[in-house]
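Complex shown without one protein chain; remaining protein chains in place.
Our next item is chain A:
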């Protein structure tokens, strides 16, 4: 055990003496989070900044502005026409609403008009405001019609409606699909980085054979088993740190709605770390040089991540690819996360976990078999 720790310390020292490696191993996984944000936008809790130009002094216009001010997630700013274009263009405002001089009058006449909505951000942003606003205006027009031309009745109904309206709870529906997509992006990218990291560490074994230090290592009382074990240990440590770091950043800092508990995620991904380590070791045991191992590893990692659906929702992939995906360990991680998000318990998904364990076991067994048969201490270059 003392020997293994001695070996581990050396691998860590050599690896992290290069500053670039720190960035690669611990900055890399966070790129997934950034891509997720770029692809799916920020969190749901954004507030919209709405600029208002009210050219109408009548009551309905004032009440409409009032209504908007009381919507959740909306901040209303009074602006004037001269700064309107500028503020929209620079993104200071998400949209602007202009109530024309005859706005109130048009509502009272039952045909809403003289209202204008300006935005450059498109439907996503404005539809929210629009739907609430139009419903509000619809209601008032309906009152007008119900009052049947009697101004007094209308006024009474209108007042009551206004009071009722203040109590209206505006509820924003949580959009879970966005959270799910962002989870896939973040975790999918993490899986890829984990595979690459594990590959790099396994490659050290190959490099040591090439620069002959492996030869000296096994001439000391250290045996091959301890040496490989130390290598896997470091590889696992780095991957576990990657997992914890990514989950922490995604859940606590960037507030991505994963809907899966931190620890369930951590356990699941640690299992995948074992799979990555096994796979890399197998690649190294088959390859004839470190360059071959590196190439082979990338050749396996990238396509398998693409096929497994690490970067897009599983449902969007063609049926054939979905079937192929089942042979990729990454798929089983993502699938397990998906089912956890749907509310299945961790225990009920033991079959998925077993599949991941089986992947790891097969990879490790193959490597042990290949390493055991190696009879070559010559140059590997």
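In the analysis below, a contact is a pair of C-beta atoms (placed from the backbone, for glycine too) under 8 Å apart; a residue touches a chain by one contact, two chains touch by 3 or more; residues count from 1.
Keep in mind that, in the parts below, contacts and distances are computed from a predicted model.
Looking at what's absent rather than what's present, what does UniProt name the missing chain, "Fe-only nitrogenase FeFe protein subunit AnfK", "Helix-turn-helix transcriptional regulator", "ABC transporter ATP-binding protein" or "Transketolase"?
"ABC transporter ATP-binding protein"
Out of A:92, A:216, A:252 or A:323, point to the residue that touches the absent chain in the complete complex.
Counting the whole complex, the residue in contact with the absent chain is A:216.
Could you pull out which residues of chain A are in touch with the chain that's been left out?
Interface with the chain not displayed, on the chain A side: 2-3, 6-7, 10, 14, 17-18, 211-213, 215-223, 375, 377, 379.
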